[in-house]
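Apart from one protein chain that is not included, each protein chain of the complex appears where it belongs.
Let's turn to subunit A:
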Amino acid sequence: MFLPALRAEVAKILTTRIWWVLAIILVVYIVFISGGLGALFGFFSTSEGQATEQAPPTEFLAPMLYGSVSTFGYVFPVLLGALAVTSEYRHQMLTPTFLATPKRGLVLGAKSTALLFFGAIYGVVGVIASVGAGAGALTLFGLDTQLDNSETWAMIGRGVLALALWAVIGVGLGALIPNQVAAIVVILAFTQFVEPTLRAVTMFADWAASLGRFLPGAASDALVGAPSLFGVGATGPGVDPLEWWQGGLLLAALALVLTVLGYFVSWKRDVT
């Protein structure tokens, strides 16, 4: 019963346009950031009259550019996941969905699995964009791309995993906030404003930083393990960031908790 439901959920995403529209925006955005920052720092580090110490060293710069896929791009899989759920409510599609598969938990599980898959696709597409543009910019200024470093590739792989998990978090958020407009507003407000502000504020004190590293975006950065642009020095000297596997577990736990809450808040209610 699970496999048919999974195939249906994948087909639902593939038969509408939003998944590739969001993917294109993700690519353009990441190319702009990774390529733009790479060119900016490359220019600093090579131009005369500038102290080369001002630019980050390349073993720091390259992974930072490549990691922009999760630092900046994680909002896209979250939106895709949330839209996959909220459009069921908005277009009253829960009726045919539950008529075809009356076991509702099964449908939600299939949706999460499908989104894990699409989040990974976003990860791969985003990585191609961030590595392509970033490494291209570094090469242009004669800097080392770090692409012969196995640690770089491990980090890239963890970036794909991060985006996959974020898509599942989106499913949970969508179930928790079935109103599509409200869900989009909450996601944009949290990822673009609330979380960055909190992370910036918490870096001023050790006790706050020890809490701040549990913020979802911080956990995501910890999972990827790339030096984050606005995370530079986000954790004070006395506070270590989370291990990559701790960050990953935290994101997975967040996805699970949100989805279970969403199941009880909206998913199992009467469809009228």
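The rule is short, and it goes like this: contacts are C-beta pairs under 8 Å (C-beta built on N, C-alpha and C of every residue); 3 or more make two chains touch, one makes a residue touch a chain; residues count from 1.
The definition used in the following text is that contacts and distances are computed from a predicted model.
Enquirer: Assuming one chain is omitted from the figure, identify its UniProt name from "Cytochrome c oxidase subunit 1", "ABC-2 type transport system ATP-binding protein", "Sulfate adenylyltransferase subunit 2" or "Acetolactate synthase small subunit".
Expert: "ABC-2 type transport system ATP-binding protein"
Enquirer: Which parts of subunit A face the unshown chain closely enough to count as touching?
Expert: On the subunit A side, contact with the omitted chain comes from 4-5, 7-8, 11-12, 15-18, 87, 91-103, 270-272.
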